[in-house]
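Of the protein chains in this complex, all but one are displayed in their positions.
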Amino acid sequence: MAEKNIKYSFMNHWKTLPYKEIPNFRDFYYEDKTNYAYYQSWEQILNYTLGCGFEGIEIWPMAAPYIETFGSLKDFKDYVNSKGLGISGSFCGMGPGHIKENIPACVESVKKTVDLVAAVGGRHLNICPGVNYGEGGGPLTEDGIRNTIDCLNEMGRYAEDHGVLMGIHNEFFCIMNKDNHKRIIEATDPKYVHYCLDTAQVSIIGEDLCTFYDDYHDRIVTFHLKDTASPKMPDEVRYAASNPEIQDDGWRWFWEPGLGVLDFPGLFKLMKKHGFKGWATVETDGSPDLLASMAHSSYYIHTVLDKIYR
Amino acid sequence: MEKNIRYSYMSHWKDIPYREIPNFRDFYYEDKTNYAYYQSWDQIFKYHAGCGYEGMEVAPWDLFAIRTLFPDLREFRAFAEERGVEISGMFHGMNGGRFKENIPRNVEQTKAAVENVVLLGGKHLNVCPGENYADGGLDEEGILNTIECLNEMGRVCEDNGVKLGVHNEFFCIMNKPNHKRIIEATDPRYVHYCLDTAQVSIIGEDLCKFYDDYHERIVTFHLKDTADPKLPDEIRYAPFPEIQDDGHRWFWELGFGVLDFEGLFTLMKKHGFKGWATVETDGTPDLLASMAYTGYYVRNVLGKIYC
Partner (left out) sequence: MKTAFSLETVNTRYQEPNRNRVESKYYWEELFQLVGAGGFHAVELPYDPGFMGARCCFPFSKVVMDVKFGGVEGFKKVLADAKIDKIAGIFASPRAAGSVEQYVEGFKRSVKGMLGLAGELGCDYVTVSASPEYCTMGALLDKKAELLDALAAALGELADEAGDIKLCVRNEFWGILRGAGMHDFMAKVDKRVGYCVDLAHIKIAGEDPAEFIRKAGDRVGVVILTDTCFEDKDEVWKGPAPAFPRTGATQVFKDLGQGSVDLCAVFAALKEVGFDGWATVDNRQTRQVSRGILRARYALNAVEG
């Protein structure tokens, strides 16, 4: 069997899992006799992740719950690794680094997450570049753009020095947005600042997914693979002040790969063309049932996309 | 490396109302819960493949609802195979075969069942050998009739390329005092055995010893765990003991109970078992959680012993 180029990770949206393991599982189940007991421990979630054929997980920076449950980040890492899974990396936010005086604090904060990623053996730090557009006074001014570039370069240098690839992770409602995100990508130092292509976010911003990947493939070191049924959303929605990520009526921006409208087969053909190698994280935020989404995504990548590139 | 065991998952999904849901997102928005994720065979088969299962065993009581969606069972087979899942076989109940006059009827019912298994592309017909124990124990004549009935049914299966496997249930009429005798007295050319690991343990057998003793007859498995091995007669022989009033579960996912699966798999390796093994998780509140978990367990834990 040919060696695989893509290692699949699953984004941790399980929220805080209160138990490491549940040795009294049967008794715990009998307390309520529902499926609640099936989603309360890291052991269960990691077993499901393996059962669905994923090789890793991506975590969040809010590390306290993991530490509380496991004692230390190393214990957490060892436990995950002992199951046969890797930790591909972590997500985090840049903070208001578009304002010059905030840069030192933002960099210090991100350094801690880089340390976290290194401590759990991760390879990636995927960073949301800034505050919400509507809340943070978007659009970015010329100064704001330059400050963002400086801030990202400094953070990326620290990451690189610690063996971590920092990837910009655009979000459709963030201050770095359609009118400047390409400029920022191009102006940051390619030695230190990479890109994590969140397929849905970039499409909602208004980019054509495949063109974007083709244009920026040499900066793209990892993915957040998710689908959307709302590409090219108008500015007034993306720039709304009312935190557009979570819609009041439950509208979902994000769907499991294959359940929206994005051209994943087209993307995978390009990944083959450019010889992508590395972690790709499947992300299903918005799902009411992460396990159903995980199993469905596993089918989709292993049965449909694998035929194009694996 | 070629695998010896192909894993199938027992269908306990009850009626699935849709083939596919092309308007899935709209359907989801009606209620915004995970309900919409469990309503089509398209989804269910994809979950099988997503959890690493190659097969599904169907239950005969599902056929009515399946036929409502797939009038020709070959369509159902093709639909599953398009999504990477084969049908390994079907469960079946022997009905009153302890009475001589019921044998012809059972043979006819077996013919109909086997026809369905063949349409589905399955290899196994796993047969629950009789009614509940509480409906009346087996006397000597009942034992002889059961043997004859199973032989006749098994011949029908074998003629059609399907293996009949006796599938004991802990509350059934073929039980501890006579099940070994019936296994031994049936014709090994026609009557095989489907080892339901939990049921046989609840009856009172030692799982590993039973497999070691009868491995030549055992052509497939229902792999499930239990925390209640060697249950006393008065519970097994009570009316309707399978579903307990207080929700007590006889059956658990592999590794959640007390059975020695590592020992069993060591013996399967020793005897070179090859074929379908069905993971069964009746009793679970969440078939997908059980499926993902057991997918992990058979590959990452038991697979290290034998796969």
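Which chain is which? They are A and B, in the order written, and residues in each are numbered from 1.
The criterion applied here is as follows: contacts are C-beta pairs under 8 Å (C-beta built on N, C-alpha and C of every residue); 3 or more make two chains touch, one makes a residue touch a chain.
All values reported here derive from a predicted model rather than from experimental measurement.
For the omitted chain, the shown partners it touches in the full complex are A, B. Even with one chain removed from view, chain A keeps its contact list with that chain: residues 33-35, 289.
Where chain B meets the chain that is not shown, the touching residues are 13-19, 21-24, 26-27, 30-31, 33-36, 38-40, 44, 61, 68-69, 239-240, 242-247, 283-288.
Going forward, only the chains that are shown with their structure count from here on.
Taken in their complex, chain A has these residues touching chain B: 25-26, 29-30, 33-35, 38-39, 44, 47-48, 50-53, 83-84, 229, 250-252, 255, 259-260, 287-289, 291-300, 302-303.
Residues 24-25, 28-29, 32-34, 37-38, 43, 46-47, 49-52, 83-84, 227, 247-249, 252, 256-257, 284-286, 288-297, 299-300 of chain B touch chain A in their complex.
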